[in-house]
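As you look at this complex, bear in mind that one protein chain is not there, while each of the others sits in place.
As written, the chains take the letters A, B and C, and residue 1 is the first residue of each chain.
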């Protein structure tokens, strides 16, 4: 269910990206192209946030309530890592 | 020439994005999907930077060396705007 | 303990920021000032990541292992929110 939603959103981004490629092929104004790329990035950020939300409410809860300490640490470490990376892209 | 380069880079990103859609369809691990989306965003940032570089070395030089003050102001304002937006996506 | 670490890091950032104010007062080159501001932001991002890491390994584990469903939801929602915001600043 959540996957279908994510796929739908990513396919919308793919359509947007193809539109930008067409813009460049038709020699659109540089700044307009940059703005469209920024809009795509904003859309991708939203997709990532929704995926993280689903992840927290499924895998992370399971891992933290489980008995495997290693697994718990791994799952929490990953969240810090994607957070850290999100400030860099 | 610069356009061909941009198109090639954007098509690579499109291929990458299709790969991510396939990952989600095949139920890949959430964090791996987020990491791939972040990689796509990093690639898009590079494309934007290259487009801006070309733009500065063509349109912006022309506008600033030209006699149209309005045009000059417009071109410089756009650069501040995409810079400001880049800190938000 | 973690707090002392965070305070030490934030005070370093404060010193860096005061250095940038001094640069502007002494009429430093604009681009150098922008670069120093970007360095400060990178340092702040690192502080946020460390705080999030500590938070995940304390409050979040406690909330998820606890019996309060509302609290659990609140704690997970906050993480999505700071992640989402991190892609915008």
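Quick notes on this structure:
Methods note: contacts are C-beta pairs under 8 Å (C-beta built on N, C-alpha and C of every residue); 3 or more make two chains touch, one makes a residue touch a chain.
What you see is a predicted model; the values in this text were computed from it and never measured.
In the full complex, the chain left out of view touches A, B, C. Although one chain is not displayed, subunit B still touches it through residues 45-46, 48-49, 52-53, 56-57, 60-61, 64-65, 72, 76-77, 79-80, 82-84, 86-89. Considering the complete assembly, subunit C touches the hidden chain via residues 3, 6-7, 10-11, 13-14, 17-18, 20-21, 24-25, 27, 30-31, 33-35, 37-38, 40-42, 44-45, 47-48, 51-52, 54-55, 59, 78-79, 82, 85-86, 88-89.
The missing chain lies against subunit A, touching residues 87-89.
As a convention for this text, only the chains that are shown with their structure count from here on.
Mean C-alpha positions place subunit B and subunit C at a centre distance of 27 Å.
In whole angstrom, the spacing between the mean C-alpha positions of subunit A and subunit C is 21.
With touch defined as above, residues shared between interfaces to two or more other chains in subunit A number as follows: 45, 48, 52, 79, 82, 86, 88-89.
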